[in-house]
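The complex appears here without one of its protein chains, the remainder shown in place.
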Amino acid sequence: MRTYRLLISCPDASGIVASVSHFIASHGGWILEANHHSDPISGRFYMRNEIKADSLPFELDTFREHFQALAEDLSLDWTMTDSGAPHKVALLASKQAHCLSDLLYRWRSGDLNMDIPCVISNHDDLRSYVEWHDIPYYHVPVDKNDKEAAYQQMTDLLEEHCVDTVVLARYMQIIPPALCQTFQNRLINIHHSFLPSFVGARPYHQAYTRGVKLVGATCHYVTEELDAGPIIEQDVIRVGHNHLPDEMVRLGKDVEKTVLARGLRYHLEDRVIVDEGKTIILE
Amino acid sequence: MRTYRLLISCPDASGIVASVSHFIASHGGWILEANHHSDPISGRFYMRNEIKADSLPFELDTFREHFQALAEDLSLDWTMTDSGAPHKVALLASKQAHCLSDLLYRWRSGDLNMDIPCVISNHDDLRSYVEWHDIPYYHVPVDKNDKEAAYQQMTDLLEEHCVDTVVLARYMQIIPPALCQTFQNRLINIHHSFLPSFVGARPYHQAYTRGVKLVGATCHYVTEELDAGPIIEQDVIRVGHNHLPDEMVRLGKDVEKTVLARGLRYHLEDRVIVDEGKTIILE
Amino acid sequence: MRTYRLLISCPDASGIVASVSHFIASHGGWILEANHHSDPISGRFYMRNEIKADSLPFELDTFREHFQALAEDLSLDWTMTDSGAPHKVALLASKQAHCLSDLLYRWRSGDLNMDIPCVISNHDDLRSYVEWHDIPYYHVPVDKNDKEAAYQQMTDLLEEHCVDTVVLARYMQIIPPALCQTFQNRLINIHHSFLPSFVGARPYHQAYTRGVKLVGATCHYVTEELDAGPIIEQDVIRVGHNHLPDEMVRLGKDVEKTVLARGLRYHLEDRVIVDEGKTIILE
Partner (left out) sequence: MRTYRLLISCPDASGIVASVSHFIASHGGWILEANHHSDPISGRFYMRNEIKADSLPFELDTFREHFQALAEDLSLDWTMTDSGAPHKVALLASKQAHCLSDLLYRWRSGDLNMDIPCVISNHDDLRSYVEWHDIPYYHVPVDKNDKEAAYQQMTDLLEEHCVDTVVLARYMQIIPPALCQTFQNRLINIHHSFLPSFVGARPYHQAYTRGVKLVGATCHYVTEELDAGPIIEQDVIRVGHNHLPDEMVRLGKDVEKTVLARGLRYHLEDRVIVDEGKTIILE
């Protein structure tokens, strides 16, 4: 079923829900799902309404025009999106395929509603698998001594394919600040630890050395500071003294792919608002 | 902070949120938390609003009077409660104290907002422990051949203490139909299995025999049919071939007390609506 | 690293570990991993030793010959397998690919050590995907009114491909008793509920109707009685009143594929002993 998703963030005040829901109801809009959150510490209010598209007498653009006046009155930050125009998501991968394979399955089975205009990798290993899906595969090697050429090529590819969301499906390369800024809150990474534990390289080895009893994964928006962006989703799995780092890597893969898929779903369904370095997940 | 909790259940229709939130806003009501749910299968809509008590210009009774007209227009089933008038909860226990001890701790530490007018048990074992808390303890033995006397005594005690909610904290006795009816949706049990698995007696032994890899507990409202009432909360814990039934019993206790406390919290905070034998937990 | 796995089951008695470990040590065998379990209720003892293959001065056959005398003395049921001769696993699937895709990924990445001589399906939908992996795909339709032809064709295929283990990766068809017997403790199913809850068809719909707060999946050996075979692994995921049956299906898929992969790993690594309808997992 085609839906519109109205996402709102604003200073908390009395009457916001009344005004917004009155506006929707007055045009005959049928709300399928509504989620609210007031944060008493920040004093902000967040709201998501998912509305049956064909219950409204006009298209998205007209809704936006009509809503603008109310939004200004209430000082709303807002977006309105259309489930019929899925996100265009570029997948970036390296050699390991557990996250990529999982996302491609969810895409081809219709489990995740997105378009995948291209896959970009710094290795050529996964070409045949990706191309079986009829998705263009670009091999963009990253020269350690001159990364700029690769960065430029990637930027061009993302622009050329009208990509709105980038997913680092265990891409294992640093993303340049310019791309972080262009894709602010639209560049999603899966980090193979339960952040803020074990920032940086080889987190499972760090976990082994520390002797933790659970290892995890974190899906987050990428910012210029390494592994410090807003966390979208996390989960953990139990390990013990009998798990060597390689076995933690193996166990961790299942958590990584599940956590990435859950986090990406929130993003694709327009359920995430980022505020003060944290996410509000409206579900 | 003192709050009012408005719980609504009604046939789904356009404009309900708009009307209700307009009513609240028009009286200056400050909504601290709002939760909605539409069920497309049953065609029902459910809503909970938690409102700052001192943001409204009148007391609960006046709110109720004013709201009545709107509620009739929209065919609402509704209740409005006051966090300043906590539920009066009778705890029923037998010999095992893990759930009882846990609930008493949560009560005396202020973690669960309730009054406990009395504890009733078919054994005298826990008297001293309960009385240390200055809570009246009633020993009501149940004669296997004549349960009516005990049932009558329990019914009298519950009435005398103005009890509105009964918690079976591993009480291990059948509750008579009359009490099930009187306390419909206010009589809470913790069953020591992941229902609907292992209904009835000795569920851990049943679990051992079947060789399951997880055992669990279920907090549910009691109905006349054994272990078949609406489920409020459930959880599980991992077991293996090395756990004998006694060890499953031990491990299960931790799940039982946690699940009961979580389920009871939903009830005490007026977050539970029962419809068609199932619960909607508005949180 | 190539290893031998010695699996033992016997009446419990003093001195078994001493005798067996003495035998291994006397031939220079290096034990990488050892797991024991005594069950005081059944009076049985279970043991698994994983031995470095090149620490022994002879091949598997010779080990078996030497060990036979000791095994008879101690009344051992035992098997000795070689990690260098991986299990030959046939995957049976229907139309849904979440389990199949996941297992194929784990196979091609080397995460699960097995050979896959063939995939058999009652539909032709997954042919292209499977054949991309260079694995033979057999479309064996099952005629509702005459299943025998299909059964015979499947039996022939399994024999022809020297299959030792069959995995029902959401195959959705009843397996005939003869195959259940032939592949006793080597025929693995993933059932989409937390057994023994919701045996049979449409378990997520049953779960929705009952209003449970967790749904799960069960990996088990198939016996002639539906969904009643020895359980190898189980897990659950949280659901709520807001999950319709279709959403439970979607959430459940992640549990199904993970639980099947974990259960299959135990089997492939020869960690499972079946006794009295239950599994002992030696890890």
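Read from first to last, the chains carry the letters A, B and C; within each, the first residue is number 1.
Assume a residue touches a chain if its C-beta (ideal position, glycine included) is under 8 Å from a C-beta of that chain, and two chains touch if they have at least 3 such contacts.
The shown structure was predicted, so the numbers you read here are calculated from the model rather than taken from an experiment.
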Contact with the hidden chain (one of B:Glu59, B:Asp111 or B:Glu160): B:Asp111
Chain A residues touching the omitted chain (full complex): 37, 39-41, 194-198, 210-214, 216, 230-236, 240-242, 244, 277-281
For chain C, residues in touch with the removed chain: 14-15, 17-18, 21-22, 24-26, 28-36, 38, 40, 55
Residues of chain B (touch criterion as defined above) contacting the omitted chain: 96-98, 101-102, 105, 109, 111, 128-129, 132, 250, 253-254, 258, 261
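Following the convention adopted for this analysis, only the chains that are shown with their structure count from here on.
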Geometric centre distance via CA averages, chain C-chain A, whole Å: 36
CA centroid of chain B to CA centroid of chain C, Å: 41
Sites on chain C at which at least two other chains make contact: none
